[in-house]
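For this depiction, one protein chain was excluded, whereas all remaining protein chains were kept in their positions.
And then chain A:
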Amino acid sequence: MSLDMFGHDPWWLILIKILVVFVFLIVSTILVIWFERRVVGRMQHRPGPNRHGPFGLLQSVADALKLALKEDIMPTLADKAVYFIAPIISAMCAITAWAVIPFGPEVSIFGHKTALQITDLPVAVLVVLACSGLGVYGIVLGGWASGSTYPLLGALRSAAQVISYEVALGLSIVAVFMLSGTMSTSGIVASQAENPAVNIFGLEFNVPGWYAILLFPSFVIFVISMVGETNRAPFDLPEAESELVGGFHTEYSSLKFAMFFLAEYINMFTVSAMCTTLFLGGWRAPWPISIWGAANTGFWPLLWFMGKLVLLMFFFVWLRGTMPRLRYDQFMRLGWKVLIPLNLVWILVVAGIRVSSEQEAGTAKTLIIGGVILLAVGVIFFYPRRKQYQAPAVADLGVGGFPVPPLDLKVPPSPRTKKIAASREATGVSASTTTEEEG
């Protein structure tokens, strides 16, 4: 597997690949909506959609048709052009990211040998990151162009969230780059095929090649930040129903809303596919199946890839069915103060191991290992601890537990007492005392 395989396909084969991936994304969005509703239903002890088609499979088709036929509303205060292109940006970026996702190994299609992947680049993983970075524009512009407060707040939250979690996401991939030595997705999958030998205190044994096992901390950070990146529960603050109505897409309806919806689900597939490719061995068969020699050839890998994808989608749904939404400041604290520093220390450790394993045993090796351990211990030792809770001396709760205005604030007389106050003002009695005397 190398990059030279790509870029030689005839045009019709490229067209077929693009079309198949596009149709796959649309169909699986419809299927996953059904899947999510059924699974969440089962978790909440209710059947979920079960009327249309076998197991309610056609429910999402009916919903999609209904959504497309709804009235398309353009708010009066909307910025027309931007309001129109925002959902297009969102959907386009979400779909483009799939150009570099590897579905399988080299196969023969109509006599042509080609990889089951539209294309690959030396920087393929960065293409996916760029697409997700541009996808935020759809959300932000949609929220701004609606000309309404809740969408704007949702858009601002979303921008802050995606930018913050993209840092953690990008850093968690760095360790994968260091071990695999490449940024191309097919190269990363290929590098997970080997079972590298590890020498710990003279004992030499082979470890499984999946980076989810070799780089477990990176894997955990990637999984957390991919949920943050896709605005899914428990990190669905940009569209928190209880706070912001619907978030950035409050004012959208009909096909424009459908495009946002599509983009959100495709983004979920994208991060799941990235997780599969980077950490779970890509399209390669998992261990017990991989004993069978033909498991990693032909079209079989499509099955393993889809299986891993569905498992990750189930994980997303499971999270949604289980976790309450985080508060915004806690969410930001998790991203900036926990995930990013942890990631940096972990990258340092991985780099130290990588460099020291290439060196001959001697002073240099000892120095590198010692330095890395010292730095890691230092960071852990000096990492700011959570402050102990100290009960406040006096809890100021206002008068009788009410949040009240200050005592010297004059309560204005009710408009209905105005006449009485005005008629008595001539005698030199102020309005406020009048009200009290009346009582």
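Going forward, contacts are C-beta pairs under 8 Å (C-beta built on N, C-alpha and C of every residue); 3 or more make two chains touch, one makes a residue touch a chain; residues count from 1.
Assume contacts and distances are computed from a predicted model.
J.: One chain of this complex is not shown here; going by its UniProt record, which of these names is it: "NADH-quinone oxidoreductase subunit J", "(2Fe-2S)-binding protein", "Electron transfer flavoprotein subunit alpha/FixB family protein" or "DNA repair protein RecO"?
T.: Of the names offered in "NADH-quinone oxidoreductase subunit J", "(2Fe-2S)-binding protein", "Electron transfer flavoprotein subunit alpha/FixB family protein" or "DNA repair protein RecO", the absent chain's UniProt record gives "NADH-quinone oxidoreductase subunit J".
J.: From the list A:Val40, A:Val107, A:Met183 or A:Val245, which touches the chain that is not on show?
T.: From the options A:Val40, A:Val107, A:Met183 or A:Val245, the contact with the absent chain belongs to A:Met183.
J.: Sort through A:Val39, A:Ile118 or A:Ala159 and give me the one touching the missing partner chain.
T.: That would be A:Ala159, which touches the missing chain.
J.: Who touches the missing chain here, A:Val127, A:Ile173 or A:Leu334?
T.: Counting the whole complex, the residue in contact with the absent chain is A:Val127.
J.: Among A:Trp144, A:Phe235 or A:Phe331, exactly one should touch the missing chain; which is it?
T.: A:Trp144
J.: Residues on chain A that touch the omitted chain in the whole complex?
T.: Residues of chain A in touch with the missing chain: 3-4, 6-8, 79, 81-82, 121-123, 126-127, 129-130, 133-134, 136-137, 140-141, 144, 147, 152, 155-156, 159-160, 163, 166, 183, 327, 389, 391-393, 395, 397, 399-402, 404-405, 407, 411, 414, 416-417, 420, 435-436, 438-439.
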